[in-house]
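In this view, the complex is presented without one of its protein chains, the others remaining in place.
When the chains are written out, they are named A and B in that same order, and each has its own residue count from 1.
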Amino acid sequence: MRKEGEVRISSGCAISGIFCRDGKRITGEAIKKSIAVMHNRSNGLGGGFAAYGIYPQYKDYFALHIFYDSQTSREESERFLAKRFDIINLSKIPVRQTPMISDAPLIWRYFITPLPHLLQDSQLDEDEYTSRATIMINDSIDGAYVVSCGKDMGVFKAVGYPEDVADFYRIEEYEGYSWTAHGRYPTNTPGWWAGSHPFSLLDLTVVHNGEISSYDANRRAVEMYGYSCNLLTDTEVITYILDYLTRKQGLTLKESSEVIAAPFWTTIAIKDEEERIRLSYLRKMFSSFLITGPFSILVGFRGGMMALNDRLKLRSLVAAEKGNVVYFSSEEAAIRVIEDNPDRIWAPRGGEAVIATLNGEAGL
Amino acid sequence: MRIIDNGNEEIRRPEDEEITVKRCLGERYVGCGMKNGTLHVEGIPGNALASYLDGGTVYVDGNAQDAAADTMNAGLLAIKGSAGDALAYGMRGGRVYVLGDAGYRAGVHMKAYEDKKSILVIGGRAGSFLGEYLAGGIIIVLGLGNEGRDITGYFCGNGMYAGTIYLRTEKQPLNLSDKLIKRNVDENEKENILCPIIKDFASVFSIPVERCLEGGFIAIEADKSKTYSQLYAAV
Partner (left out) sequence: MRYRIRKDDSCISCLRCVRECSFGAITAESGKALAFHHDKCTDCQRCVSFCPAGAIYITEDENRFRKNAVFSDDEIKEILLQAETGGVLLSSMGASGKNVPIYFDKMLLNASQVTNPSIDPLREPMETAVFLGRRPEKAERDISGRIIDNLPPHLELRTPVMFSAMSYGAISLNVHKALAAAAEKLGTYWNTGEGGLHESLYPYKKNTIVQVASGRFGVHETYLNTAAAIEIKIGQGAKPGIGGHLTGRKIIGDVSKTRMVPEGLDAISPAPHHDIYSIEDLAQLVMSIKEVTGHRKPVIVKVAAVHNIAPIASGIARSGADIISIDGYRGGTGAAPKRIRDNVGIPIELAIASVDQRLREERIRDRVSVIASGGIRNSSDAVKAIALGADAVSIGTAALCALGCHICASCHTGRCAWGLATQDPELTKRLDTEKGAERLVNLVNAWTREIKEIMGGMGINSIEALRGNRMALCGIDLNAKELEILGIRYAGE
């Protein structure tokens, strides 16, 4: 059977997120409890977590989580990294053996920073330098896959139910101010760890529920700008589109949400003139990035989290607030299980982004 | 109190018995296909609550998630909180009362058949695509506490071809399709059609009925002169 990336596999899912606006770092217990409530939205073929604020002692370095199929691919990757980066620290990511998770690859973590003279010669900023290096590892080193490469954050994912993945990675031992989780229900069984979610690029992580119908139009558009969609998953293409719109086009996340989940023309028509012009512009200018079909996504980024539904709201999404903590989930129960008395609980409208950021920080 | 292992099996079986489910948290299919008896649900029931409900009564004291009252045939589902998306999809008969808001796509393709007439009353506001493809029955949105605001989302009643949507508002719903007719409800219709339903709704939740009937109602129905069959040409 062909792996993810050689064939496009659709999947349904559960998502959940917790964000502490005051920057308070909480353990992975809560997010595990939340996603576990939605056990039957997954089928044991993929689960994962993204956490921000978990590496405060290394927060100025890029944290790489890498899967290796073999020691050879590890050695090759480490040689590759050593040539381009200063490796501050490297270690195996500690895991807990559990019968529920099998066929684990070698899982390593590195804290690195670009070699200054090479960075200067490359005429790139350190984000672009690092993201290009990780894409090169994924593309060219057989058996190596960079799972995440942002600063003070990391992605933990595997083939299995999300709660088992949490146990495997001992996520209760990590403390972060922002957590997202994903339980996957693919329609096919590739059993490839890298194919699980969250998907990430630098600090950007995406968990996603649904299957988009605009996939190939979006993929072919974003590939024009130097991205290569190797996994053929919706999550991957959504991540790249958001990176392109925010980092390369300078749009805010809210504006980006108005591109990918653009209001219908009939809806734009009843807005006031300034808004009408603005929304029309975004639709016309970035028409290749309109995403159709069902999706609900949680986007994690440095200092914030965004929740967004497709414009028809074809997937469920619930949001809640309690004090400084913001919750998102596919089902209300997954929020109630960790916060049974929220100050406010609501269902954001289709195409209406909800963005939470750290107090005192402007959003992207 | 008995602790029941196979809850749904037990719930479906009893005759005219009252059962209370406590600390519900995302468990799906609660009250699915229940023919009689009364079920009180405390907490947050999961998706597909009271789907295929067939005569029983289900009270929920909190919020319901997606796909509640899916393909319901008879009985009463009363939700004291809000409902998620796709409430009462394809419902054929019985009553669904929601005191709070409903999400997207409430009452899509609700029907009426012979003596069955589905009734959906939403106390708060409804999301977009309310009553899409409506094929019969009555949907009422009261917008309690939302006076002066839009009480439905976009595309209300799109593609409906029978049945009536009543809204307690003076406002025209957002981007209403040109294949629909909007009219004001006269006193006679209010008295004869809306009053009995709304009185029942108010008594189920023990709220004052006067408040629910305050002000004018508008009705939305399909424009029968604009059928879809005229869009086709047989080869």
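Keep in mind that, in the parts below, a residue touches a chain if its C-beta (ideal position, glycine included) is under 8 Å from a C-beta of that chain, and two chains touch if they have at least 3 such contacts.
All values derive from a computational prediction rather than experimental measurement.
Trainee: So one chain is hidden, and I want to know which residue out of A:L282, A:M306, A:A319 or A:L358 touches that hidden chain in the complete assembly.
Mentor: A:L282
Trainee: Which of A:T27, A:N40 or A:S213 touches the chain that is not shown?
Mentor: The one listed residue touching the chain not shown is A:S213.
Trainee: Touching the absent chain in the whole complex: find that residue among A:G17, A:G176 or A:P294.
Mentor: Residue touching the chain left out of view: A:P294.
Trainee: Just the residue numbers, please: which parts of chain B touch the chain that's not shown?
Mentor: Against the missing chain, chain B presents residues 129, 132-133, 155, 158-159, 228, 231, 233.
Trainee: What is the set of chain A residues that contact the non-displayed chain in the whole complex?
Mentor: 8, 10-12, 187, 210-218, 220-221, 223-225, 249-251, 255, 262, 264-266, 277-278, 281-282, 284-285, 287-288, 290-294, 312, 314
Just so we're on the same page, only the chains that are shown with their structure count from here on.
Trainee: Counting only Cα atoms for the centres, state how far chain A is from chain B in Å.
Mentor: Between these chains, centre-to-centre, one finds 36 Å.
Trainee: Over in the complex, which chain A residues touch chain B? Could you list them?
Mentor: Against chain B, chain A makes touches at 37-38, 40, 264, 266-267, 270, 312-313, 316, 318, 331-334, 336-337, 345, 347, 349-350.
Trainee: Given the complex with chain A, which residues does chain B contribute to the contact?
Mentor: Within the complex, chain B contacts chain A at residues 25-26, 28, 43-44, 46-47, 63, 65-66, 82, 84-85, 103-104, 127-129, 153-154, 174-175.
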